[in-house]
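As you look at this complex, bear in mind that one protein chain is not there, while each of the others sits in place.
We call the chains A and B, going by the order they appear; numbering starts again at 1 in every chain.
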Amino acid sequence: MPDHHYEPERAIAGTGMGGTMDLGVDEAETLEKRPEGPDGTGPQERPRSLWSDAWRDLRRNPVFIVSALIILFLVFISLWPSAIASGSPLACDLSKAQQGSRSGHPFGFDGQGCDVYTRTVYGARTSVAVGVLATLGVAVLGSVLGALAGFFGGFWDSVLSRITDVFFAIPVVLGGLVLLSVITSNTIWPVIGFIVLLGWPQISRIARGAVITAKQNDYVQAARALGASNSRLVLRHIAPNAVAPVIVVATIALGTYIALEATLSYLGVGLKPPSVSWGIDISAASPYIRNAPHALLWPSGALAITVLAFIMLGDAVRDALDPKLR
Amino acid sequence: MLLEVRDLHVEFHTRDGVAQAVNGVSYGVEAGETLAVLGESGSGKSVTAQAVMGILDMPPGRITGGEVVFRGRDLLRLKEDERRRIRGAEMAMIFQDALSSLNPVLSVGDQLGEMFTVHRGMSRKDARAKAVELMDRVRIPAARERVRQYPHQFSGGMRQRIMIAMALALEPALIIADEPTTALDVTVQAQVMELLAELQREYRMGLILITHDLGVVADVADRIAVMYAGRIVESAPVHDIYKAPAHPYTRGLLDSIPRLDQKGRELYAIKGLPPNLMHIPPGCAFHPRCPLARDVCRTHEPPLYEVSGTRGSACHFWTECLNG
Partner (left out) sequence: MGRYVVRRLLQMIPVFVGATLLIFLMVNVMGDPIAGLCGERQCDPATAARLEREFGLDEPVWQQYLTYMGNVFTGDFGTAFNGQEVTELMSTAFPVTIRLTLIAILFEIVIGVALGVVTGLRRGRPVDTGVLLITLVVISVPTFVTGLLLQLLLGVKWGWIRPSVSSEATFDELVLPGLVLASVSLAYVTRLTRTSIAENRRSDYVRTAVAKGLPRHRVVVRHLLRNSLIPVVTFIGADIGFLMGGAIVTERIFNIHGVGYQLYQGILRQNTQTVVGFVTVLVLVFLVANLVVDLLYAVLDPRIRYA
């Protein structure tokens, strides 16, 4: 088998949404430490901890700072939307339908006469909640299954690999349409459940790979030779090495899950009104695209910035944690 | 003089600062002569060679001064297209790691033949025939069949022979071999070196042999230039140097060769580390590691003192060194 697989990076990409591949502003290459030129020897490196080193890099990275600030703001307005939007997102007045911006209503009104500003603010809550919870679910399920497969290998590993293949072969949006179209519950849980169901193989592959690599490290072999128990091996020696790549991929995946929720809501199978979601609003605004483009643009912009922030954050974290991951 | 490098300066601009890789190197090669350039990694020997060939990565590299006079022309003043026509045709280079230096997805025949199609405008068929001829020339068995194979299908020694064949293709006047045998097994090293020396004699080419291996040098070189921290510290005919080095660094290098007649004695090693090229010590760059160092070495950079008509040493106390 050739050892190239772009599928892990593309688990979500098939939906027309980002995976995790090389999003880096990967200038590290030109910054390689080659002070002496091609035949030089590098300066002596002091050993530092991976995490403190990463944190030092991140603090100096403007991409990280900007995306982290955006994300903090998003989290804030998801928790306390009323802090910056006084009205209710469900208070709509048909007589104001499609009207443009005016004092007190900076983004204007949508086709139902709802205030676009208020709805855009409240929409953040759905996106952040879906993104965070789905990512947690995917990360936990994927890591555990992937780590088990990687650690024990053999039969269970093969079974897991085949199951992973099956999930990769199903187009994500299609699976969402089929599965979610029959669910009537109007909470965020079915969407989260669906993302976890189709998202875990992406993480499990990475966790599996990281565990297999870590397992072959000399010090792990040594610990094993010294009679360390399996659980001790996994927790003390292998897990710390597998955590970094999982965190990186999960952060970027978070952004794509938010996009996926919006896409499914746009297609009418994710969240449904009266839930507030950018996907729903964009979908609802698209028939009025001619007369009230603002109703489309604001939630679209919010969605794009949110996804961008998470992808950039994951990107920056990846660069900081391991330039070789790219 | 076939090639004369005069007072060459090269620096590298990196995130951490400016590295002074080459600081006023001068050397020359006659047709048919072999010049060995000796030095640790980071001494600037490869960078100098790349500047001569015109394959330096710029940026981060930058040539800040000097001349490279080849057959009467200063190469540094030529336009890129003129330089390109010289590369491969009039001067060629052999690299250390043939596996990575050959294109993995093109057959060796294509890579050899390319020299003829590009520089000589030959047809692909004629070029292929030339490629087979060249492979025969460097004694690769079954050349006719193997011309279609890819680099990874050859052994290390055979790959290096292909590199040599490629360099020889257009019978250049000068060949620069950058550690041509370092990546090979010891037994193969001798064969490849022998082949290179033989072909050099046959075509009367100038050869610049870059190496850190003094053993290789003794057999094939006419002259030696020893480099340290981007400078030539000693330059001399090969026998003179082996008889009595005129620079403490050269002496250190010679003393660190394991010798059978000194079995059981502790092996000598030059103390300390090669200098950081971002912060080259003032005065003589070697002084922190030098057993002869005195105050003047910390403040005054030694010029290349003339030891004899054919010999120079950049040591304030070269007489002391020469007399042991």
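Operating definition for what follows: contacts are C-beta pairs under 8 Å (C-beta built on N, C-alpha and C of every residue); 3 or more make two chains touch, one makes a residue touch a chain.
Predicted model only: the values in this text are computed from it and were never measured.
Student: Determine which of the presented chains are touched by the chain that is not presented, and list them.
Tutor: A, B
Student: Of A:V220, A:I282 or A:V317, which sits in contact with the chain we cannot see?
Tutor: A:I282
Student: With the full complex in mind, choose from B:E11, B:E40 or B:E114 the residue touching the hidden chain.
Tutor: B:E114
Student: Touching the absent chain in the whole complex: find that residue among B:V10, B:V29, B:I86 or B:A236.
Tutor: Touching the chain that is not displayed is residue B:I86.
Student: For the full complex, which residue in B:T64, B:S100 or B:S123 touches the chain that was left out?
Tutor: B:S100
Student: From the listed residues A:A129, A:V144 or A:I170, report the one that touches the chain absent from this view.
Tutor: Result: among the candidates, A:I170 touches the missing chain.
Student: Spell out, residue by residue, where the missing chain touches chain A.
Tutor: Residues touching the hidden chain, for chain A, are 1-2, 4, 6-7, 10, 13-19, 21-23, 25-27, 29-30, 162-163, 165-166, 169-175, 177-179, 181-183, 255, 259, 262-263, 266-267, 269, 282, 286, 289-290, 293, 296-297, 300, 303-304, 307-308, 311-312, 326.
Student: What residue numbers in chain B mark contact with the hidden partner chain?
Tutor: 53, 55, 57, 84-89, 92-93, 95, 97, 100-107, 114-115, 118-119, 150, 152, 166
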